[in-house]
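Of the protein chains in this complex, one is absent; all others appear in place.
Chains here go by letter, A and B, matching the order in which they are written, and residues are numbered from 1 within each.
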Amino acid sequence: MNMSKIVREAANLLFPFILVFGFYIVLHGHLTPGGGFQGGAVIATGFVLLFVAYSYPQITERIGVGALHNTETLGLLLFIVTALIALGFGVTFFTNWMLDIGPILNNPVAFGPNPGDLNTAGVIPVMNIAVGIEVLGALSVIVLYMMSGTKETI
Amino acid sequence: MKNLVIGATVLILCLGILYVGVGLEFGVPLFTDMDEYFVSHGQEQTGGNNIVTDIVFDFRGFDTLGEATVLFTAVLGAGLVFRKRGEDEEYEYE
Partner (left out) sequence: MFFNLPFIVAALLVILGIITMLIKRNLIKMIMGLSLVEAGVNLLLVSLGYRAGGIAPIFTNAPAGVMVMPTVQAMTLTNIVIGIATTALLLSFVMVIYRMYGTANANKVRKLRG
């Protein structure tokens, strides 16, 4: 059954802000405190807020378990592929291969305390995004599985 | 008698853990060579400002790969436990 209208409207209102805050934490993972796991957990709390506010049939006809599961698989695949591309450059697995290619990505970082640029650190932001997507899918789909397991659908 | 032995073992274990906790000194780390290297060289070798993220995704990348695999396996296990059953298929546990 649904929660009351006040809770549903508040969840609708808060969901975009939680999403923006989570993606901020994911994208700035190499500059500020945070990273893929923390940002993914924040985004997953936004999804869980929606799951709590609405009923299980209403959620599954809009989002779907398969979509979240595919999101998680996509994140893990992106992570592994990013690590595997390093083999094509003749270096070992998990090497930071983006540090010395391209005009945009090889922005040299100033050593010591600095303001920080978004296009530094090579492969680390890509892996942050991959892990963020994976954690977002995983935590949401675990809660969704648990909701489907209760006898009376909440 | 058996409960007494188990209780004594647990008591000794708890006292050992508490002794370790009390004996350590706070604010003075014991072994600092690896962390000194990460703090002083991590920024020039990976280019990231956040040293913790550098360690998680670059120096200890295999660790993170295993961690992501553990999370994926947990989701697969939860999906296996709560998989859809047929409507007429009841549990046979009284």
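The working rule: contacts are C-beta pairs under 8 Å (C-beta built on N, C-alpha and C of every residue); 3 or more make two chains touch, one makes a residue touch a chain.
The structure displayed is predicted, hence computed values, not measured ones.
> Which of the visible chains would the unseen chain be in contact with across the whole complex?
A, B
> Just to verify: which one of A:Pro16, A:Pro33 or A:Gly64 makes contact with the chain not shown?
The missing chain is touched by A:Pro33.
> Residue by residue, what part of chain A touches the chain that was omitted?
Residues of chain A in contact with the hidden chain: 31-33, 35, 37, 112-116, 135, 138-139, 142, 145-146, 149-151.
> I need the residue numbers on chain B that touch the omitted chain, in ascending order.
6, 10, 13-14, 17-18, 20-22, 24-29, 32, 34-35, 38-39, 42-43, 49-52, 55-56, 60, 63-64, 67, 70-71, 73-75, 77-78, 81-82, 91, 93
The definition used in the following text is that only the chains that are shown with their structure count from here on.
> Using the average of all C-alpha atoms in each chain as its centre, how far is it in Å between chain A and chain B?
21
> Over in the complex, which chain B residues touch chain A? Could you list them?
Against chain A, chain B makes touches at 43-50, 52-54, 56-58, 61-62, 64-65, 68-69, 71-72, 74-75, 78-79, 81-82.
> Tell me, which parts of chain A touch chain B in their complex?
29-36, 69, 72-73, 75-76, 79-80, 83, 93-94, 96, 99, 108-109, 111-112, 114, 116, 120-124, 127-128, 131, 134-135, 137-138, 141-142, 145-146, 148-149
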